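All protein chains but one are shown at their positions in the complex.
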Amino acid sequence: MVVLRVTLLEGRPLEKKRELVRRLTEMASRLLEEPYEEVRVILYEVRRDQWAAGGVLFSDKEGA
Amino acid sequence: MVVLRVTLLEGRPLEKKRELVRRLTEMASRLLEEPYEEVRVILYEVRRDQWAAGGVLFSDKEGA
Amino acid sequence: MVVLRVTLLEGRPLEKKRELVRRLTEMASRLLEEPYEEVRVILYEVRRDQWAAGGVLFSDKEGA
Amino acid sequence: MVVLRVTLLEGRPLEKKRELVRRLTEMASRLLEEPYEEVRVILYEVRRDQWAAGGVLFSDKEGA
Amino acid sequence: MVVLRVTLLEGRPLEKKRELVRRLTEMASRLLEEPYEEVRVILYEVRRDQWAAGGVLFSDKEGA
Partner (left out) sequence: MVVLRVTLLEGRPLEKKRELVRRLTEMASRLLEEPYEEVRVILYEVRRDQWAAGGVLFSDKEGA
């Protein structure tokens, strides 16, 4: 079993997330020699006012 | 202190969650010999489009 | 790189979260001698019906 | 699927951990109506110098 | 920024881990249109006596 938890800013379209989990699963399954079904992916979609780099929330960054 | 983090699909009724945290706390407290108050439970309720098994989001599974 | 994940009850005002991430970043950067930009903070805001201490959800506690 | 992550101080005997994961699995499976096999438990055993309450590492607490 | 946390059983050779983080980074960067450097991967290598499926520790499973 492998669990991949992906923390990313919210707002990606469903199609993107669908492709992301499929591709990550394929790769982890192949490289780690785990059965396909035993790879689990959880997406943690974080709001821009819940994530900071360099002490500044993404919601406060110019052009964010 | 013990921290239990439970990742589950969202949508369970409150009564279920209430019973779950009570029972998990009782068991962890007893088995690990930790004071009752020192067992903390956090529920991470994940949407069906944020969780995948075998590369497929739960929101895309038939009958999911 | 340092990642700080802060699990807290939801409902704090934006100004509070802004100050929190700034201060935590300053402190971690200074004490751990990491470049300021390399300190990342993620806030996990949890609902009162998703967090329990002593087996009781915060949403069920008197005065919670 | 349900994932339970248990953060606890290291040092419990194997027999204790064995019983803990069995009991937590039974309870989560029953209450959440998840197939037994779909409950996964991960133990994060933390050293006493990696965990603090009230600003003091457990390794620094009297009688810890 | 994207953070991928991979929970896996310990014991993979370094070369495998090296390839895993490289490939996951490439894929996440491309699909999520994040700068390459902004993809961070953390591997949580878990011992067999710290992970259970179906209530049984991997260290207790036949052939595990």
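Miscellaneous remarks
As written, the chains take the letters A, B, C, D and E, and residue 1 is the first residue of each chain.
Methods note: a contact is a pair of C-beta atoms (placed from the backbone, for glycine too) under 8 Å apart; a residue touches a chain by one contact, two chains touch by 3 or more.
The structure displayed is predicted, hence computed values, not measured ones.
Contacts of the undisplayed chain with visible chains (whole complex): B, C, D, E.
On the side of subunit C, the interface with the absent chain consists of residues 1-9, 12, 16, 19-20, 23-24, 27-28, 31-32, 51, 53, using the contact rule stated above.
Seen from subunit D, the chain kept out of the figure touches residues 7, 46, 49-57, 59-60.
Seen from subunit B, the chain kept out of the figure touches residues 1, 3, 40, 42.
Here, only the chains that are shown with their structure count from here on.
At the interface between subunit B and subunit C, under half of the residue numbers appear on both sides, which makes the contact a different-residue one. The chain pair B-D and the chain pair D-E differ in C-beta contact count, and the higher one is B-D.
Mean C-alpha position of subunit C lies 25 Å from that of subunit E.
In subunit B, 7, 51, 53 are the positions where the chain touches two or more neighbouring chains simultaneously. An unclassified topology is adopted by the chain contact network, corresponding to no line, ring, star or complete arrangement.
Two chains count as a pair here when they touch; such pairs are A-B, A-C, A-D, A-E, B-C, B-D, C-E, D-E.
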